[in-house]
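Note that one protein chain is taken out, while the other chains of the complex remain in position.
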Amino acid sequence: MLRRLDTTALVYIALIIVLIIGAILVSTTGRNLFSPGNIRDILTGMSVLGFVAIGQTLVILGASLDLSVPYVMSLASLTAAQTMDGRDGMVIPAVLLTVAITALIGLANGLFVTVLGVHGFVATLGVGLMLKGYLDTNYQGTEGEVPWSFQLFGASGIGPIPISTIVMLGLAAVVAFILVRTTFGHHLFAAGGNAEVARLSGVRERLPIIGAHIGSSVCAGFAGLLLASRLGVGSPTVGSQGTYDLLSIAAVVLGGTVLMGGRGSIWGTIGGVAIFAVLDNLMSVMQFNPFLKDVVRGLVIIVAVALYARRRIIARRIRFAQAPQGPNIVAVARPDADGKPGQDSTVTEEGSRA
Amino acid sequence: MRTGLKPVLRTAVAVVGASALIALAGCTTDPTVEPGGGEGGGEDSSEEWFDQELYDRQFEERDVVPDGPEDKPYLQMISPEMGDTSEFESDGGKKMCFANASISNPWRQTGWITMNEQLKDLKKNGVITEMETRDAQDNDDTQIADIDYFISEGDCDGFIISPNSTSAITPAVERACKTDKPVIVFDRGVETDCAVTFIHPIGGFAWGIDTSQFLIDNLDAGDKVVALRILPGVDVLEQRWAAADKLFGEADIDVVDYFTEGDPAEIKKVVSDELAKGDVQGVWMDAGDGAVSAVEAFEDAGKDYPVMTGEDELSFLRKWKETEMTALAPVYTNFQWRTPLLAAEMIFNGEEVPTEWVLPQSPITAEDLDEYLDRNEGMPDGHYAKFGGEDLSGFPEVWQDRVIP
Partner (left out) sequence: MTSATGHPQSVRAQSAPSRSGQSRLGVGDRMTEWGRRALDPKGIVVVLLIVILLAIIVLNPSFAEPGSLMRFIQRVAPIAIVAIGQYFVIVSGEFDLSMGAVVTAQVMTVGHLVGVDESKTVPVLFVLVGIGILVGLINGLATTLLRVPSFIVTLGTMLVIHGAIMWWTGGVATSNPAENFRQIGRGGFENIPLIDSIPYAVLVLAAVILLAVWLSRRPFGRTLTAIGDNSAAATFAGSRVWWTKTSAFVLSSLSATVAGVLLVGFAGVHPSVGQGYEFTAITAVVLGGVVLGGGRGTVLGALTGAFTLEALFTLLNFTAVPATMRDAIQGAIIIAAVAYSGVVFARRRKRSRTSTSTNSATTSADPTTTSAESAPSTPSTGGDGAVRQ
């Protein structure tokens, strides 16, 4: 049964299981997991991490990583809040400026990774540190002011569903569409799955990777905009407060995307983000000791990914006595990284190895 | 993914389209969310942390003899302006909702333990019968969500908020105020005065004044002071430094500052390097829980002990006692964690509380040192001497074993 399901479906099954357990546990405290306020809390928790994780999915599909996201988020929140400075008329220019600046950071990341051949881990760690230095040197605290019209983005909702979550899901739909239906998407899967094969088959493997990095930074920029909207100010530490770098990577992998690139989906990622959000909500309602929350998060990450990996092993129908255990998130695409675009559900893993 | 995604995609596009239409037709803002009156208080800049008016006020408050019972420092208040709370007077057990910034450092952990012991004792009176806590783990966004959750789901009779940061939490605090239930803010402030009471010790400037004045009094002009700071951008810490930096400059003390993230290994490296450059006569800290390694750097380099200001954390007090160095332990009053629950009880009883409840914040000097060491015998190193929970029923085991709920 497990064998026939694609990973994304498995993620949502996991989510449903978490929801059921959550509903039972929450009801023991006399609350309701599905009350409007609680749904709003869960979805709000999803929005920021969701934006970041959508971008992170792109780079991970391209067999890279983005560790600079927390600082891009902080910078975006400051850029937006300072440009708006409380004026309604400046909302659109501020958003455009933020997108432009974050895109430039993403371009830098992408160029370091492709042209200079710096591993994504190192390149984005380095860019992140440089941004941190800039933020710490130039900002001593919160700055700027977000006008009320833009605060509505983070504060309003349709019934219990925050506008920000809807925008995040809209972005997910757009990105998913790009991945599945455009040349860029196919090339990204190809380049992430196996750069050499991609090159031999005529894909210029650098462009999709650069594009993925730009996408990741811009998504982090959106997350920063949302945070500015919710906080009402820009903050130089708001990105690092949430350890969004590691959490977003964890959410992407929890969503079934393979850390070494070439295979995965945006909707899986959204599922992963939702699992984290429900779990966080559950632990908060149950008033868990904050230290134990981290213990639970860590265990869930390991156990869930172990289950997916287990399934993959069964599904693969091992050709060799022992399937090669490749480097984990190396830019090096392994021979068995099944890198054909959009094959998640159409081609079974064993087929693509042949 | 192609076939698997298509329906999902279509649904998603449909959902987004439909919701966009709904949104355009009549944007239904959450009823609890409205434009706040505060709007950041109009103060647009935090470029400079130095604020002359606040500095002057805190300078004076340091010498004011507080009102209130002498043996209960957590109920004392400096120059209070009492506010009427009769609108909140009511009978029956009350549930408080506490939005905590975090318990990620020893100071907050100690306070959190004390607060829980205070809660246990208060339950016996039958006024405050329950407290629900959400911990934001140092994240502004989480804390805003926590407060919104309490407003809609918490079934709260009152709110206690320990803000993670000043401006960012302001709108959420205003939303809590709109519920017409009493809101108590403590530790860091917010840019609105809608809360019934804002409980805090005198403040960061007072800390900076006390500490730098002590170093200036014990050093000569031209002497070198190393300032060890935790992080940039945190208002309570930046204010301590702003005041100290100003006074050091006026007294012609040569001061150099570093950020160490409170890591003793980093502190030791920084101090060792400064000692390699030349003699250091003084050490100033904006929070004292890595102080011992700074002292040890002097020992390992074979240099004389500096004149030093740390904090009332026990590891520093014990090292001070052992070395008999010239030191001062400034206090960022830890017993303020008791006051919010006591204030809540007063509010539901209709008793007046100060609109701004300023608690005393007096440093531990060489004369007090022995007394505070005696009082805290058996406590762990990371405990804070002026935690003020000696009369609570869990004393001393709960603090000794550091039972964190």
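Lettered A and B in written order, each chain numbered from 1.
Throughout what follows, contacts are C-beta pairs under 8 Å (C-beta built on N, C-alpha and C of every residue); 3 or more make two chains touch, one makes a residue touch a chain.
These figures come from a predicted structure and were not determined experimentally.
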item	value
Residue among B:Leu119, B:Leu219 or B:Val292 touching the omitted chain	B:Val292
Of B:Val65, B:Ala221 or B:Ala276, the one touching the omitted chain in the full complex	B:Ala276
Which of A:Leu33, A:Met73, A:Val146 or A:Val253 contacts the chain that the document leaves out	A:Val253
Hidden partner chain, residues of chain A it touches	62-64, 112-114, 116-123, 125-130, 132-134, 136-137, 191, 194-197, 200, 205-206, 209, 246, 249-250, 253, 259-260, 289, 291-295, 297-299, 301-302, 305-306, 309-310, 312-313, 320-322, 324-335
Touching residues on chain B - with respect to the absent chain	103-106, 109, 229, 232, 257-259, 261-265, 267-270, 272-274, 276-277, 289-290, 292-293, 296, 300, 315, 380-383, 401-404
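Assume only the chains that are shown with their structure count from here on.
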item	value
Centre-to-centre distance between chain B and chain A (centres being mean Cα positions), rounded to whole Å	33
Partner chain B, residues of chain A touching it in the complex	6, 8-9, 31, 35-38, 40-41, 44-45, 48, 85-86, 136, 139-145, 148, 151-152, 155-159, 161, 163, 166, 169-170, 172-173, 176-177, 179-180, 227, 230-233, 235-238, 241-242, 265, 267, 284, 287, 289-291, 293, 342-346
In the complex, chain B residues that touch chain A	1-5, 8-9, 12-13, 15-16, 19-20, 22-23, 27-30, 33, 35, 39-40, 44-47, 49, 102-104, 132-135, 137-142, 144-146, 148-149, 151-153, 164-168, 170-171, 231-235, 238, 259, 404-405
